[in-house]
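Removed: one protein chain of the complex. Kept in place: all other protein chains.
Right, chain A next:
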Amino acid sequence: MNNLKLIIQREFIARVRNRTFVVMTFLSPLIFVGMIALITWLATLNNEEVRQIAFFDETGMFTSDFKNSDNVTYINYSDLSLNDAKDSVVIKKLYGLLYIPKKGTNKELASSVQFYADDAPNISILNGIEDIIASKLTNQNFEEKGLDLNVIENSRARVNILIENFSGEKTSKMTNYVKMFFGGAAGYFLMMFIIIYGNMVMRSVIEEKANRIIEIIISSVKPLQLMMGKILGTSFAGILQFLIWVLLGSVLLFIATSVFGIEAQTPTGIDPSIALQEDHQEEIQLLLQDILKLPLGTLVMAFFVYFVGGYFLYSSIYAAIGAAVDSETDSQQFMLPIILPLMLGIYVGFFSVVENPHGTVSTVFSMIPLTSPIVMLMRIPFGVNWWEVLISILLLFGSIIFMVWLAGKIYRVGILMYGKKPSYKELYKWLKY
């Protein structure tokens, strides 16, 4: 036990003292915040650009309909000839030229409007223009049929479904997005942690092998003890790094928001044109309620359990791989059994769970130990039966014991093998030594 503590200590200090660790720990939050700031800045830059669009309207119907907005100004070129209008747009470097030809019927007109531009035009601007023309033409059609526009406008129904659960609590339509966001973030973070820190465990094993210190060490401690010490020591370093990130990240975000004046964005998905102002506020309130109503306690607990479980399961595989090879380049051939289930977990999570959190695919993958940490974390915000979680956790920890035992066997033999490029067949033989 005492030796295990010594090994954990050494591994922890070796990881933390490593220059990459220090750089990564303190630079990543800066880079992260910098990226957010950059993206936000670029987005505002883009939005501030006012695009000038010329229109050439042969019908003369739309002249008053194109109203300047925050990011588009319209210029009427209808007095020029079409060719002059085109040249003028090119010379003045306008955004594009909208050409509305004169046609016999509105139907024909609707399909013959053209937009000239060198660059592919912005979709939202095109949509805006299409809306303007479409509503004008629709209204004209109504009038032609002798319908009263006011009557139509008044009889138009606006539907906004309010969602309540059976105990009468209101929820917002955002609920699913919120659940997705929390589950997805947890699952994704878990995957990143497993890959980054699993690799560290592997590198640490390879280092001992390459340095030839391994035989000196295992004449003092049991190989399994050494392996566990490595996995634990490295995970503590990871947790420390994570804590520093959370701390630094929140400080930096705070600074960034106050300096750059970036407002904390409400999650996307609310279409402001549909929701009225008061609805909007209610939505946000409901949204906050939703977040608070998530099984946050369960989520945090589950995150911790699956985090530890998933990390142990995978890092024992990483340790076995490290013991089997002589150098990091040789390890590539064994990466597939690690990357594949992780990727599968993420894909199942983002497609299957979001679509149907309690469907067969989601349920099965939240039980299989190699994918369960990611998939179950994504399912939990949607509410999962406690016994399902229990089974999944039992399966996970059962397979950890099995995997650690298996990895320990490979590790024990592998660390003393040099100069062999092992195949899976070879590894299988080692199990029996």
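Definition applied: contacts are C-beta pairs under 8 Å (C-beta built on N, C-alpha and C of every residue); 3 or more make two chains touch, one makes a residue touch a chain; residues count from 1.
FYI, contacts and distances are computed from a predicted model.
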UniProt protein name of the chain not shown, from "ABC-2 type transport system ATP-binding protein", "GMC family oxidoreductase", "Molecular chaperone HscC" or "Aspartyl/glutamyl-tRNA(Asn/Gln) amidotransferase subunit C": "ABC-2 type transport system ATP-binding protein"
Contacting the left-out chain in the complete assembly, out of A:V23, A:V90 or A:L416: A:L416
Among A:I213, A:L296 or A:L340, the residue in touch with the chain that has been omitted: A:I213
Touch residues of chain A, complete complex, unshown partner: 3, 6-7, 10, 14, 207-208, 211-213, 215-221, 416, 418, 429, 432-433
